[in-house]
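The complex is shown incomplete by one protein chain, all other protein chains being positioned as in the whole.
Read from first to last, the chains carry the letters A and B; within each, the first residue is number 1.
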Amino acid sequence: MPAEAPLLQVDRLRVAFPSPRGEVAAVNDVSLQMGREKVGIVGESGSGKSITARAILRLLPPYADISAQAISFKGENLLDLSEKEMRRIRGRQISMVMQDPKYSLNPVRKVGEQIGEAYSLHRQASKRQAREQTLEMLAAVRIRNPEQVYNLYPHEVSGGMGQRIMIAMMLIPEPSLLIADEPTSALDVTVRLQVLAILDDLVSQRGMGLIFISHDLELVASFCDRVVIMYGGRVMEALAAGDLHSSQHPYTRGLINCLPKVQGKRGRLPTLERDAAWLTADFQGGARQ
Amino acid sequence: MSAPMLMIEALGIVFGHGAARNRALQEVSFSVPQGGSFGLVGESGSGKSTVLNCIAGLLDRWTGTIKVADQVLQGRRKLSFSRQVQMVFQDPYASLHPRHTVDRTLREPLAIHRLGDASRRVVQVLREVGLGPQFRFRYPHQLSGGQRQRVAIARALILEPSLLLLDEPTSALDVSIQAEVLNLLQDIRTQRHLTYLLVSHDLAVVSHMCDQLAVMCQGVIVETISREQLQSGEISHPYTGQLLLAGKGYDRAAIDAFQDFLPTSQQ
Partner (left out) sequence: MDRPTGIITRTRDWLLSDTPASATQAAAGRAYLGLRLFGRNRLAVLGLAIIVALVALALFAPQIAPYDPIATDLTNRLQAPSTSHLLGTDEVGRDIFSRIVWGSRLTLYIIGLVAIIAAPVGILVGTVAGYFGGFIDIVLMRLTDIFLAFPKLILALAFVAALGPGIENAIIAIAITSWPPYARIARGETITFRNADFIRAIRLQGAGPIRIITGHIMPLCLSSLIVRVTLDMAGIILTAAGLGFLGLGAQPPMPEWGAMTSTGRAYILDHWWLITMPGTAIFVVSLAFNLLGDGLREVLDPRSDS
């Protein structure tokens, strides 16, 4: 890695929520470092993936207790920024795509207008310019008939199309880092891969960093450069995607083995035997970095 | 071979009128032998759930023939039908009544069918789906997704049906939980000699669970093959091939070759 600061560095992040039975840590001791690459965060639901992503963007509800040694983005500690400065980061530098595009779009306005508005907001562009740019963006996420899609309302677009629109919208400020929280979980297999191909192109063409959150280990292994595996709010291991299948960590192995395969045998699938020892800070299950 | 448990011939249904007219199913035919397990695979919107809803009597105005255990289904289902066919729904967060405890959810079908000994049956069916008695008085919000799906399976089993309709029973679950639920479903099938009709968008799940499968695309079955044929790659329709390829993970070159299939592109 060159001498410049890493794109994103998270150091010992901890997030806790109050509950009727006392404070519960949803994320504990999570560290992460990445450059302009595709990093996957994988884990079962409730393992703290979304909370980690939201903590980076400081998008958690006010009652959440966030602490970290540092969350530095391009060498700047996000924890020290004011809310106003943070809005600048969220708008221009780091974007986030959520699982369900329907909740992120205004249901009573045309999708094209919404993208155009996001564009004018960032570039102070004229209406016509915004429209042209929007159509270009829609084409960039490989929507074949941008003119037509421009005039649709959110409920009129399919899941795959909606997700492409969200990605187009998030890319307008040309962020250096895109966080995609299960962007493809609700999509069909083929559409899912097509959306990933778009993200892939954007990373390689624009030199963007991508955090791709998913619970599909095989997909992440085939798509990302590196994988961070989470369980119970902690990082189990972080490794290169290519090394995933040789991982020794029992959790990672469990996640890989429990998948049914077309070529697999008929009998019982191996299941995951969870172990409380994984949650101790010094557990050395596998090739930990 | 004995008489099929389920036989469907030329099933069709149309939703909407005029411009919104949508032929959601066309000429769907297949049959599932007694004790067999049959899979329906296809992308969302291909009509898989609609097939199950027609069988279950949750939709009417369909055309064609549906026979369950040699009985032709017509009009409103009789009460005894519930003891023959049950269904497990896709979304465990939407399929349990939010204000009813597990106990109430499981007791209700017993009350409807005037089956006695409710308490014992509830505890027993809970044990069968791998939930201890401590889960009996919980509300759905106190259960994880996997536990909810187990309760939904228990609810389907408590009337001791012979045909189980499974509508993507694991697609809302984590892979680790999916494995447990699939194992459970397999165990139950062998113990109770059930017949399964399983719907999924995941070829791997269907191939793991079923002897036979039909691939659906936009309301039409494009091909029906056995598990062995799928594994050895004896597939005749390119759409099946594309699904198979898509299940193998991210491969840039393959994705660029994907096409949109229309059911008419058969052969």
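What to note about this one:
Note that in this section contacts are C-beta pairs under 8 Å (C-beta built on N, C-alpha and C of every residue); 3 or more make two chains touch, one makes a residue touch a chain.
Computed from a predicted model, the values in this text were never measured in an experiment.
Contact with the chain not shown here comes from a single listed residue; of B:109, B:145 or B:219, that residue is B:109. The chain that is not drawn here is touched, among residues B:124, B:142, B:236 or B:259, by B:142. Interface note: of B:30, B:89 or B:239, the residue touching the hidden chain in the full complex is B:89. On the side of chain A, touch with the chain left out of the figure occurs at residues 20-21. The chain not displayed touches chain B at residues 56-58, 79, 81-82, 85-87, 89-91, 94-101, 103-104, 108-109, 112-113, 134-135, 137-139, 141-142, 152, 155, 159.
Assume only the chains that are shown with their structure count from here on.
Averaged C-alpha coordinates give centres for chain A and chain B that are 31 Å from one another. Of all residues in chain B, those touching chain A in their complex are 43-44, 144-145, 174-180, 182-183, 186, 201-205, 207-209, 230-231, 242-244, 246-252, 254-256, 258. Chain contact summary for the complex, chain A toward chain B: residues 44-46, 159, 188-194, 196-197, 200, 215-219, 221-223, 254-255, 258-264, 266, 268-272.
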